[in-house]
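Excluded from the complex is one protein chain; the other protein chains are retained at their positions.
The block that comes next holds chain A.
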Amino acid sequence: MATRQVVVRCNYKTTVKDPGVKGVLIMMEDRIIFTPNDPTSVKLTIGLESVQKQLFNRKGNHKEALLNLILDTAINGGRCIFEFENFSERDVCCEFISKFLTNKLQSKKSCRKDPKPISEIFSDEQLSTAEMDFRMKLLEENNELQKLHKQFVLSGVLSESEFWVTRKELLSTEASKALKQRVGFKSAMITDINPVLDGRSNKVTFNLTPEIIDQIFAEKPAVHKAYLKFVPYKFSEVEFWRKYCRAKYLYRESNVAAVVAAADDDEVIASFFKGDETLANDSRRKLRRVDPTLDMEADQGDDYMHHDESKGAIGLECDEYNLSHNLNRHAAVVLQGRAEHVALGNTWTVAAEALSRSKQAGLDESATQAARMEMVYRMVAIEDLQDPHHKLPFAPLSIKDPRQYYDSQHANAVRNVGDAEFSTKPISHDLNTQHTCGSLKNLILDMRENGFSDPVVMPDVALKVLKDLTQHHSSTKYHIIGKSPQENVLDRLPEENKKEVLHHSASTQELLKHFWSSYPITTSYHYTKVSRLIDAMSEIYLKLQGIKESVQSDFRHQISQLVQPMLHALDTAFGHYDTHTQNRGLERPNKYA
């Protein structure tokens, strides 16, 4: 095959919606090289072997000509998209790749005859497709992560596995969970399925979604029962709900007489209002599990003064439409929650789900008894009279979004600043070695004597640190921008600067993490990694400096305040690297080289 080469102008994108990076695409026999116009952007090189297949869109007016290459998942997040200026150019490329793909297929077939499979192409770890998919998903969901991935993995600073190894917890915890948070019922009640009136005709429209139906079933077992009884046999689904909505509507118009009349005529409607005996049994059963210090029903047994004056049947009004009853029922259902993975696809599954929910429960009666008494004793004890070693179980502090947390704490800190011009002394951040060693020794001694105490850090120490951190953090912010405490410094910066700063901060973090985790350098692998990292870090260092200079004068001070800690951290890293290389150079030259 003659050496051929295709050169076209195109946009490189990671997703379809990405505006993309303009540049030149060169397709060669064994690889594709994308060189962006903007020299600062990353050059992309893809080995053609890693192309699994290609996808492209149809020709049409006002459509971009797209080519989507599905790659080996380890590379470039598994795919890359190019947008061409016109379709003809795109087709040339398509042809080129399809030729290659057919070749590859043939060669693969021939390979298969060969007993030794060709393996280990690029990646140093074998991953199942599921894992890869999962990583891809993570990247897609988390924009910041994606950026980092793009920046470091694609540019070769970090390898794929290096990148992910620091995010194990992301992979494992989320992978073990079903990924999605369980969605419970909403706290708010459905406001009586609002009917929609169109002005002209007398038509009233109700909108029921499977979700609403699920909730109706859960909260109104009578309706659910009626549904199970009638629906496939007597009425169609739609007819059933029509009846239900009619009853509902009549009631809304406070036409109780009409409801009663309708109930008399129609057994279905009547059944909506019937008290449900299963519900009564249910509550009786639940009552047995109630904490005895709450059980007011037992009082009746001891009350010799009031005889039960049996109240007459309160009838219709009571069961279905008593607000208090509905409130309690609703809240109970919300608390009980719904089972996992309810596909709210159609009403049938919903009905089945509601049925299973009503059937389960009530199995674990005796086991709860002991636990309940245990709780009563704990509740009865007066906490602060006990010595601190009677620790109550504590919940670890988990802050979902630190940025948001610190922002919310800002107001407090500001207030404190106003109160007493910052009561905490400026804490010296550079500790000397002796001091550190001393405290560490003490800590170890303490541990030897007492073993690990439950919270590894003393609560008051932890609290102090947290407080200082909060105050320090937010007060610096306060000093920088002053004025409104709710505002974030970053919010005041121009949009592009803000993005840039955030991105650089994230990348610095990432690099530093890898940098420090490579020490002590024990293998040549570490050595090369560190040197790679150092290169990337110096690049960022320059960029940070650049930001500081390029930014508008109004914001320069703020930006430099923000950038300073990053630069400082990088400096420290450089310093460490330098001394280390020097030492190494002196002792054993070229050991890892």
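Quick notes
FYI, contacts are C-beta pairs under 8 Å (C-beta built on N, C-alpha and C of every residue); 3 or more make two chains touch, one makes a residue touch a chain; residues count from 1.
Convention: contacts and distances are computed from a predicted model.
Taking the options "DNA 5'-3' helicase", "Guanine nucleotide binding protein (G protein), beta 5a", "WD repeat-containing protein 5B" or "Transcription initiation factor TFIID subunit 8" in turn, only "DNA 5'-3' helicase" matches the UniProt protein name of the chain that is not displayed. Among the residues A:Thr15, A:Thr293 or A:Thr522, only A:Thr293 touches the chain that is left out of the figure.
Of the candidate positions A:Leu55, A:Val204, A:Leu463 or A:Leu542, contact with the unshown chain belongs to A:Leu463.
Checked against the full complex, the one of A:Ser98, A:Ser236 or A:Gln386 touching the unshown chain is A:Gln386.
Within the whole complex, the absent chain has one touching residue among A:Val7, A:Val92, A:Val204 or A:Leu327, and that is A:Leu327. Interface note for the absent chain: among A:Gln5, A:Thr129 or A:Ser187, the touching residue is A:Ser187. Mapped onto chain A, contacts with the missing chain fall at residues 187-189, 191, 283-284, 286-287, 290-305, 307-309, 323-325, 327-328, 331-332, 334-335, 369, 373, 376-377, 380-387, 412, 460, 463.
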